[in-house]
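A protein chain is absent from this complex, but the other protein chains hold their places.
As written, the chains take the letters A and B, and residue 1 is the first residue of each chain.
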Amino acid sequence: MSHRLRVNPIACEAHGMCAELLPERITLDEWGYPVIDGEPLEARLLDHAKRAAQACPTFALLVERERRT
Amino acid sequence: MSVSLAAAGPSIYWYLTRSTGAVALVLLTLAIALGVLDVRRFSTPRWPRFLVDSLHRNVSLLAMVFLGFHILTSILDSFAPISLADAFIPFAGVYRPFWLGLGAISFDLLLAVTITSLLRKRMGYASWRAIHWLTYASWPIALLHGLGTGSDVKSTWLLALSLACVAVVLAAVLARVIAGWPENLGLRAAALGGAAAFSLFLLLWLPGGPLGSEWARRSGTPSSLLGHSSSASASTVASR
Partner (left out) sequence: MTGSPSPMTEAPSEATLPGPDAAPALPRLLAGIPAHGAMSLDAHLALHGPLPLERRRGRRAESPLIGRIERARLGGRGGAGFPTATKLRAVAQGRGRGVVVINVTEGEPASEKDRTLAAALPHLLLDGGQLAAAAVGAEELIVCVCESAHASIASIATAISERDRLHEPAQMNLTAVPSGYVSGQESALVNYLNGGPAIPTFTPPLPFEQGVKRRRTLVSNAETLAHVALIARHGSRWFRELGMPSQPGSALVTLSGPLAHPGVYEIEHGASLSSLIDAAGGTTAAVSAALLGGYAGAWIDARFLHGVALSDEHLAPHGASIGAGVVLLLSNEACPVAETARVARWLAGESSGQCGPCIHGLDALAGTVEEIAGGVADANAAQRIARLSSLVRRRGACGHPDGAVNFITSAVDTFAADFDDHARHGRCDACGRPGELPLPRSPQGAGRPRERSRSS
């Protein structure tokens, strides 16, 4: 079961905490908004990703579980 | 072990109540300052955003812990008749009902803020935010509670501490209000006006109020406790 990162771009207000807490997978563009790829998260990063999602003041960062197809 | 205390002097709980109250005030002040730094997106290389944010959250929780002890010890203390209900229901108590009641109000507001913050995920962002604003109301009420009920109010350390906290909160409010000026000008002006009015009120009230004579009686201490009461405790404190 894998997880992926997703950003709710409407909720996002470019606080940037996610990039601080998960620099391995999240970078900020020139306006401060997160850039993420859609690749599955490595297991070792999962806890950090969840912490990053918790830290987001607007809950814009989502850690989504893959649905088994 | 509280039986002997009425004659012997203040109990350990009474000291704990005062000290936890003072610490809670300091922590709440710090929480507000950190909250403003957070919303203003303060950060430096050594103080990243997530640090300011989690510090704000943790200091707030710590403040609630001290507040919890403050309430507990005030109930356990046998000197002043304070019940558990008095912590939640304002103005129904026997001991300095008005000033104690302010503490209950402040605590109720902070409870609402704390619970909604712990359950943030389940609420809409807008509702959570609206309730969070109550912290700005809870602080001055808590301060007045402390100045009104606290028996140390005439002591230098507490006065200095309180005024320092007031200064920090005023600075925080100012910093918060100027962010995004002049949007929502009415609200911002009202906030500044409120802060100024509160400060003025303190300046005018303190000398004739808690710092004046016979405050214990005027603030509603039950007459049975007057006499071997706050004046004795005040002198006991002063002599330490």
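To be clear about the criterion, a residue touches a chain if its C-beta (ideal position, glycine included) is under 8 Å from a C-beta of that chain, and two chains touch if they have at least 3 such contacts.
Given the structure is predicted, the values throughout are model-derived calculations rather than measurements.
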| item | value |
| --- | --- |
| Among B:Y15, B:F98 or B:Y125, the residue in touch with the chain that has been omitted | B:Y125 |
| Touching residues (missing chain, whole complex) on chain A | 7-14, 29-33, 35, 58 |
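As a convention for this text, only the chains that are shown with their structure count from here on.
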| item | value |
| --- | --- |
| Chain A and chain B: spacing of chain centres that average the CA atoms, whole Å | 37 |
| List of chain A residues in touch with chain B within their complex | 11, 15-17, 20-21, 55, 57-59 |
| For the chain B and chain A complex, residues of the former touching the latter | 38, 41, 48-50, 53-54, 120-121, 125 |
